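Worksheet: one structure, shown below.
Omission of a single protein chain aside, the complex is shown with its protein chains in their original locations.
For clarity, chains are labelled A and B in written order, and residue numbers in each chain start from 1.
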Amino acid sequence: MTHDNRQNWVSASGIPLKPYYTSADVPATHRDNVDVPPGAAPYHRGVHPAGYRSKPWRILQLSGFGNPEDINKRIKFLIANGDAAIRMKHDRNTADHLYNVDHPEVLARREDVGQTGAVMQSIRDTELCLDGIPIESSYAHPGGGVVQHAPYALAAYWTVARRRGIELSRLAGTGQSDFFVTYLGCVTKQQIPTAPGLRLNADIMEFCDKHLPKWVPISIAAYNGADSGLNAYQELGALFANAVEYLDEIKRRGSMPIEHAAKACGGVSFRLGMDLFEEASKMRAARMMWRDLLQRRYGITDEKVMSMRIHCVTAGSAMTYQQPLNNIVRGTMMGLAGVLGGIQSLGVSGYDEALSVPSEHAHQISLRIQQILLHETNTAAVTDPLGGSYYVEALTAALVEKGWEFFEQIQNEGGFLATLDSGWLHQRAHENQQTDILGQSSGERVIVGVTDFRNDISPFEVDGFRGVPDAYDVAAARLEEVRRSRSSAAASRALRELETACRGSQNIMPAMLDALDSEVTLGEIGDVYRNVFGDWTAPRITV
Amino acid sequence: MADTNTRILIAKTGLDGHWRGASLVSKALRDAGFEVILLGMAKPDEIAQAVVDEDVELLGLSIGGHIDVVERIVESVRQRRPDISIFVGGVVPPWAARKLEAKGVEVYPPGSQLPDIVAAARRLTGLV
Partner (left out) sequence: MARLLSHIERGQGNGGPIRIPSPDAGSPAFTIGITGAPGAGKSTLLGSLLAHVAQQDVRAAAVAIDPSSPISGGALLGDRVRMQSVSTDPRIFVRSMASRGRAGGVSDMTRAAVRCLHACGWPQVFIETVGSGQVDVDVSTIADVVVVVLNPGAGDEVQVFKAGLMEIADVFVINKADHLGAHVLRSDLNGLIASLPAGQVRPDVLETVATSGQGIGELWESVSENLRQAEQSGELARRRSRRSARELVEVAQAMLKRQIDAATHTAMFADIQSGVVSGDLSVWEAASRLLRAIPMEH
C-alpha cells in the first residue's frame, strides 16, 4: 500500500486526526491554558520561560562497554572535551541479575560479558572506573537502572566518595531504578518481586533526602514501557501510575515530606517515537499531568516541585535493520520532536541499533545530530514554538484526557505494580505490538526500507560491534583476587548485616554502603536478595 | 484439527530478556497450528535437553549479543539431534548472520515479516 490509498488518518496512538484544525477544536477546558507563558502553571509550554536560551537541553548519549578501565578512559576523554558528566554503564549480564561472572548463567554466555557495559563486581571495579576522576565536581550517572541493582550501583559510587573523604552531601548525580525496564520491557530471568522493589526505591529516596540533597534518587523511565508497545497516552498513564506508587509509599512511611518525594521522582524519561506532533504534544501533556497529579492527589502547592523535568531517548525499536543509514533521519526527526516538546535532555539512538551494540561511528553521528539541531536549526531560539497551534493544543488536551483514562484503568486493576504482577500491562503492550506487526503485513503500516522501498542500490554494510575479547577473563580474575585478598571476616559480617537489614524494615542503604566498603561482591548481594525476597514470577502472556 | 501437530521449541539465548520478538513469533506459530514449547532464557545444555525430551522438529532461537554463544548452542543441539532444523531471529550483524547461514541456520533479522517466518516454519518441518 502507498500513501495514496491510506484511509485511516490517526495518530500513532490511534487518536483520530482531522484534515485541519481550527480554534474550535481546542477543548474549552484547555482554551485558557493556550496563552499561558512557559514557566507558569500548568507548564504545558515548558518549565522555564527562557527555555533553551538559558539552558540548552543536555546531550546525553549513553555508551559503554569493555572493562572498568575503558569506562575510565572514556570519562576522562569526555571531561577533557567539556562534558562534566560521569556515566557508568554496567554489563547487563552481571548487573541486571546480580550475578558474579562465575554464575552458571553468565558462564554459559561468557562472550556476551562486557558488550553492554563494564563488569563491576566489587568496590574495586568501581574504583578503577573512577580512578583519577574528580567526582566531587562532576555530575554522575553511576547506573543502576534495574530496580534490584540500583542500591548496589549507587552505594558503590558513594562508597568511593567516602573512601576519598568526600562528604556525600557534596555529591551531585542521578539514579534511575526503573520498574519498566525489567518488569515489563526486558524481563530478567530472576529478580526480586515488585513489593521489595518498591521498598528498595523508597529506601533510596529517603536516604538521599537525608544525606544527598544534590542527588536525584530515582528516575521513572517509561521509555521501556513505550518500546515494549505502550502507546503515547498509555506511556503517560503508566508513568504517573508508577509515580503514585512511590508517593503513596513515602506518604505511608511518613519518613519525608511529600514535596521532597515529588521532587525526587520529578525527573522522568520518555521515549520519542516517529509521530512528530504527537510526541511533541506528549511532553506538553506530561508536564500538565504531573502538576495536576501533585496538586489534586497530594495537595502540593510548591510550584518548583510541580515542574517536571524530562529526559528522552529516541525509540530504539524504530531503528531498522534494513538500510541502516535511513535511521539517521529517523533519529533526527525523533530528536526534533523532543526539542519541540521542550525536554531537558536527549539521547539519540545509534543508526546501527538493530544490528548490534552501537559503534563509535554511530555514536558520533548521534552526537552530531544533536549538535546540528542545537546550533544550526534555530529551534533553541524560541520556547514552545508549537504553542498556539490548533492541532498541537487539541492533541495535547486529547493525550491528557486519554492518559488519565489509562491511569484510572491501572488504578482499577490495583495500581501500577499490580498490573505488572498480573501481566495486565504486558497484555496492553503486546496488543499494540500485534496490531503493529499485522499492519506491516497488511500494508497499513509503512516502514521505509522494510515494508516498502526495499530496493537498495548502495547497500551500507554495518560492521557491527565485534565484542570485547577479554572482559570475561579479566572479570573472573578480579573476582578471584577480591575473594582471596579481602578480609573475609569483614565481608561475612557485612553480608550478614545486609541480610538482617533486608529481612527487617529499616533503610537498606547504610548496610549496603557497609557491604560495598567491606568488599562484598555483587553476586553475594544477589544471593541474599534471592534468599530473602524470593523470585518474581513473570506473568504469562495469554492469547 | 491436525492429527500430527508439529512441535517447535522457542528459546532465548542471551540474558537480556527482550521478549517482544519471540512472543510475537510464538503466537503467530500457534495461530498457524503449531505447538510451541516456550523455554525463555536458556543455556546450551538446557536447550539441547529440551530439544531431545520434547522431541521437537524445529528449534527457534531469539538471539542478540555475541555470535559465539549462538554457535555454541547450535553445536550442543546438533550433537544430540543432528536432524533438527534451526532458525534464529534477532539483532545480528550481517557478517554474523552469514556465519550462521553457512552452518545451515536460517536467519530472520528485525523487520522480518511474520508470514515469512511462519512459512519458513512450515517448510523446515516438512509441512509444505
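Throughout what follows, a residue touches a chain if its C-beta (ideal position, glycine included) is under 8 Å from a C-beta of that chain, and two chains touch if they have at least 3 such contacts.
Just so you know, these numbers come straight off a predicted model, no measurement behind them.
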item	value
Contact partner of the left-out chain, one of A:S54, A:N81, A:S458 or A:T537	A:T537
Among B:L15, B:A42 or B:L58, the residue in touch with the chain that has been omitted	B:A42
Residues in subunit B touching the chain absent from view	1-5, 7, 26-27, 29-40, 42, 45-46, 49-50, 52-55
Footprint left on subunit A by the chain that the document does not show	193, 534-537, 539-540, 542
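The working rule: only the chains that are shown with their structure count from here on.
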item	value
Rounded Å distance, subunit A centre to subunit B centre (Cα mean)	30
Footprint of subunit B on subunit A - complex, ascending	92-93, 96-97, 104-106, 108-109, 111-112, 115-116, 182, 185-189, 228-229, 317, 320-322, 354-356, 430, 433-434, 437-438, 440-441, 447, 449-451, 461-465, 467, 541
Interfacial residue positions of subunit B with respect to subunit A in the complex	13-20, 23-24, 27, 40-41, 43-45, 65-66, 68-69, 91-96, 109-111, 113-115
